[in-house]
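Note that one protein chain of the assembly has been removed; the remaining protein chains are unaltered in position.
Order of writing sets the labels: A, B and C. Residues in every chain begin at 1.
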Amino acid sequence: MFQKWKDRVTITDIVMWMIGGTLLLLCLWGSVSTIRAGLYTKSHWIDFLIFGLAQGSIYALIATGYTMVYGVLKMINFAHGEVFMSGPFTGYFVATAMWRSDFLDNHPIMAIITIFAVAMFVSTMIAFLVEKIAYRPLRGAPRLIPLITAIGASFFLQYLFKGLYGSGINAYPDIEILNGFWMIFGIRVLKIQVIVIIAAIVLMLVLYNFIMLTRVGKAIRAVSEDKEAAALMGINVDAMISTTFIIGGMAAGAAGVLYALMFKQVHFFMGFLPGLKAFTAAVLGGIGNIPGAMLGGIFLGLIESVAPALFLDGLGIIAPYQLKDAIAFTMLVMVLIFRPTGILGERLASKKA
Amino acid sequence: MKNVLKVFVAVCFLLSVAAMPAVAGNVVKLQKGEPVHLAYWFVTSGANTSLGMDTFRGVEIAIEDFGGKLKGHPIKLTGQDEMCGPEGGQAAASKIASDPSVIASIGSNCSSAAKPGVPILWKMGIPNVSPSNTAPFLTDPASGPDFDGYLRTCHNDKIQGAVAAEFAFTKLGLKKAATIHDGSVYAEQLQQVFADTFTKLGGTITSQEAVSPGDTDMRPVLTKIASGKPEFIYLPMFIAESGHVTRQCKEVAGLEKVALMSADGSFSPDFLKAAGKAVIGMYHSSPDFSALGDSYGKFLEKHKAKYGISPEAPFHAHAYDAAMLILNAIDKVAVVSGDTLEIDREALVKAMYATKGMKGLTGTITCDEHGDCADPKIAVYKTSEADLKAGLMPTVPFWKKY
Amino acid sequence: MILLSIQEMTKRFGGLVALNALNINVKEKSIHSIIGPNGAGKTTFFNCLTGFYRPEEGEVMFNGQSIVGLSPDRIVHKGISRTYQNIRLFPNLTALENVMVGYHVHLKSGFFGPILGLKKTRMEEEKATQIALDLLKYVNMEGREDTLAKNFPYGEQRRLEMARALASQPKLLLLDEPTAGMNPKETQDMMDFIQHMRGELGITIILIEHQMRVVMNISDIVTVFDYGKMIAEGLPEEIKNNKTVIEAYLGTGEAADSH
Partner (left out) sequence: MTKAQSLWNQGVKIGAIGGVSVLIISLVGMVESFGKRDIIAGILPMGVAIALIISILAAYMAAKKTSIPEKSIQFANAVVSGFVISGFLAVFVMIGRSFNIREMFVGASPVLYNILTGGVAGAGGIFLLLLTGVLCGAFAGILHMLKDLPRKLMVNALLTIFILGLLQELILPILKAWDVGMINYLAGLFYTLNGLTPIGAILSVVIFCILYLLWNANQGAIKFKYASLPKEARKKSQVAALIVLAVILIVLPQFLGLFLSEVITIVGLYVLLGLGLNIVVGYAGLLDLGYVAFFAIGSYVVALLTSPQIFAFGLNFWQALPIAVICGILAGVMLGIPVLKMRGDYLAIATLGFGEIIRILVLSDFLRPWLGGAQGIGSIPNPNLFGFQMVKPQHIYYLLLAGIILVIFISLRLKKSKIGRAWMAMREDEDVAQAMGINLVATKLLAFATGAGFSALSGAIFASKIGSVYPHSFNVFISINVVCIVIIGGIGSLPGIVVGAAVLMGLPELLREFAEYRMFVYGVALVIVMLLRPEGLLPEARHKMEFHDETEAGAKTVA
């Protein structure tokens, strides 16, 4: 009996369960003692949740770009963070010009639409060009090669925008109608956060329906299932890949403006960290899977906002918010251990044996 | 094949011999037309680029203001990227030290780069002035003779953190404070000095929080701070992070009325943009500009004309002063003999250390025997609505201790 | 003597029952063919035997030991080796390296042996190289040991894969359509080769095959699958005349083949 058991359960399984169990216990213990200490009131917790939700919906929007590109090309598009940066950075100049001419204050809705249009256009163009120049010639090369060009493109774009627009921090002008609070069910909520959450959800729904229902969407899905078969069915694979990048670029541009409206600052380096987080979110949800990316993004946002206070405070760890990325990545590794294909599972044609 | 090898070996040998450095003399002799060579080592890539670009521009404007020439010799400025870290600092310093024509250097931006870099420079007899290393150990006598050629025109963090604590406790009469830092060497040290002093004075630190550089969503950590109900938050970080905290503080329940204070790391017009309206009523500690506001204004004008933008980070004025300090000292010790200009390195260092009462942008520059040259007159400023409208940081101190 | 005994083996993929309560016994040193229409579960059966899939129910006894649920590498250690329907060599390794990977299970040296160049390790490597060279010779690929696997023509890739499978010195060899895509001459060579293996090396062989000529000529016993179920088992002659089998092939088999 023992022999049988020994053959089937490996040491690594045991170690993994032990690590997982220990972390789970720590989290539970931390949560319980945090709540018992009563440091935070109910409204604090609600605030944490809303903050996390707003940040998470932006991650989710960027993550859809990652996940779609991964779906069709099976590569990490390292430059996607820079696509995200390029739109709002350019949009800043439009916003400032409109602010100077008082257009922004007199016609805020029109102004915001213009900013979105400019930013989404720039992001889309950058995404399209990156694919065309850096990835397309390498179709069929081993998978690490486009990874390096992606890294190269990322550096190039960062320092291109630094060179063009300067290395300083540029702040978006205040838009009066976006400031202040709303009371929703007796909870004080920031207007901008509500707007960001709603806008992100609407955009993601549009995107999801586009992919699921339209002809082009179906063609993209076909390409991500099997390029050769799709080509045989008369689908123009290159065009579909370009379309994927265009859609991803548009989503990233929109996410970038939402981000800029919420945090007000744009900077040439601003894409790196959200890009990394969004990719993490995409993997967390199950890469190649659009609802997964959305879920992963929101999950990540919530973890970053809630987890340090909830898990670590009770354990007596000082400055827990410094560790929020560490928590996020630990969560990622844990999820991948026990669900190796992400929360919702990957949607990739798995052609193994 | 063998022949090729032989040739190859011979060429290598010749090259190596050619590369053998001779011992540099203690006196630099410049022929007619040869430039006075200064080197800078600032951070010019990565997330802290704006700090490096800014200090670099400060130096460039200083050289222009000096006239671009020193006793008929042009002034040449070359530079390295210290990458805000020890490895970058070491490489940058090695590059500067390997060029015997370098007379003095300005840098580094980050204290962590200065630590391994400064001794390398000093071994070659190159004195160094930093515009932005605020870490105390660099001018601490205990750090040994390796740092004997090191001076700085920015203040020591020990002073600034303590001033902030005294201000909060005695002037504002607040007893409960919280701090936030971003894990940078600079901010971490400042908030620690603040916390220590504040506790010593009798106050309570409700929490010492930290964020990561590049973080944008500060609301969760502010909510955590709010749970301790502080009356005062000290956030001595750089523009981006301080800006986020300042803006978002007003949006977090329980912190609407709390007093905020930052340090010179974010004392810049850009901070007004970054923080927006939330900046009204906020405090900053910074060197006392009040007597010299005029020359600083002129500096800003020149900057705008030359680079198309305003300074983007703190310490550009310190960099200006650092360059001026060096140029003045060289001017003092350089001897014209016939066609050549002779600069004695030892005399130069002495002259630099002997700088007294130099009118700089950041105050009156006087060096002590450890190399701290900054005017330690740290004043506290309060930003008003008028300042925000004008787009400039306040120039009149709100409070000063001296 | 029974080498491999399978009882009530069932494998499901979601709602689909890929293998349904199989009961098969394989005699030592026999050539046991498995036939059946496409999608009958033959390759799934191999994957279950080699540990790539884990059957939900049932027991597999190999050489008197249960091997259900063991990982593929442990099953190789017990003495089962396989080839693939679509050749899966290590494309960027040389022929010699491919075969030597097959011999992996018999190498004892650890991490420090090769680094320190211990005599024991060196001897072992030499022996392994020799065995691999011999095997290459055995499959008529002498003198091409330094060619990358992917640069061989199709037929030779098949033989190389066979040599790699043999290198682990298995008691049981699973061949998945070894004659697929071969012309009659090559097919004949392969048949001879399989019989040789059984005769000279004393290996038991389970064979998935589509070409009836091959099956009927070399099999000792034939098992027929359809829809994951065993529908017949017997000597080649018996199978040839079995009604159920003919129905399976002609009735549904035709439709399956046209896929």
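Before moving on, here are some points about what is shown:
The definition used in the following text is that contacts are C-beta pairs under 8 Å (C-beta built on N, C-alpha and C of every residue); 3 or more make two chains touch, one makes a residue touch a chain.
Computed from a prediction, not measured in an experiment: that's the story for all the values here.
Shown chains touched by the hidden one, complex as a whole: A, B, C. Summary of contacts with the chain left out: across A:S31, A:S86, A:T149 or A:T244, the touching residue is A:T149. Here one chain is not drawn; of B:L38, B:I63, B:V185 or B:L327, the residue touching it is B:V185.
Of the listed residues B:G79, B:P127 or B:G243, the one in contact with the hidden chain in the full complex is B:G79. Shown as candidates are C:G36, C:P55, C:G102 or C:G228; the residue that touches the absent chain is C:G102. Although one chain is not shown, part of subunit C still touches it, namely residues 50, 52, 71-73, 76-77, 81-82, 84, 88-94, 97, 100-102, 104-105, 107, 109, 111, 113-115, 117, 121, 125, 128, 148, 150-151, 164, 168. Touch with the hidden chain on the side of subunit B covers residues 1-2, 4-5, 8-9, 12, 15-22, 24, 33-35, 44-45, 53, 76, 78-81, 84-87, 90-92, 94-95, 97-101, 112, 115-116, 120, 124, 137, 181, 183-185, 187-189, 208, 210, 212, 307-309. Panel shows subunit A; residues 10, 12, 15-16, 19, 70, 74-76, 93, 96-97, 133-134, 137-138, 140-149, 151-160, 162-166, 276, 279-280, 283, 287, 317-320, 322-323, 325-326, 328-330, 332-333, 336-337, 340-341, 352-353 of it touch the chain omitted from the view.
FYI, only the chains that are shown with their structure count from here on.
When chain centres are taken as C-alpha averages, the shortest distance to the whole-protein C-alpha average belongs to A.
The chain with its Cα centroid farthest from the Cα centroid of subunit B is C. Separating the centre of subunit A from that of subunit B, both taken as means of CA atoms, is a distance of 36 Å. Here the spacing of subunit B and subunit C, counted between their Cα centres, is 71 Å. For subunit A, the set of residues touching two or more other chains is empty. Looking at subunit C, no residue sits in touch with two or more other chains. Put simply, subunit B touches subunit A in their complex at residues 45-47, 49-50, 53, 183, 207-212, 214-217, 219-221, 223-224, 226-228, 239-240, 243-244, 247, 251-253, 270, 273-274, 276-277, 309, 312-313. Interface residues of subunit A, counted against subunit B in their complex, comprise 39-41, 43-44, 47-48, 51-52, 54-55, 159, 162, 166-171, 174, 188, 190, 259, 263-265, 267, 269, 272-273, 304-306, 308-309, 313, 318-322, 324-325.
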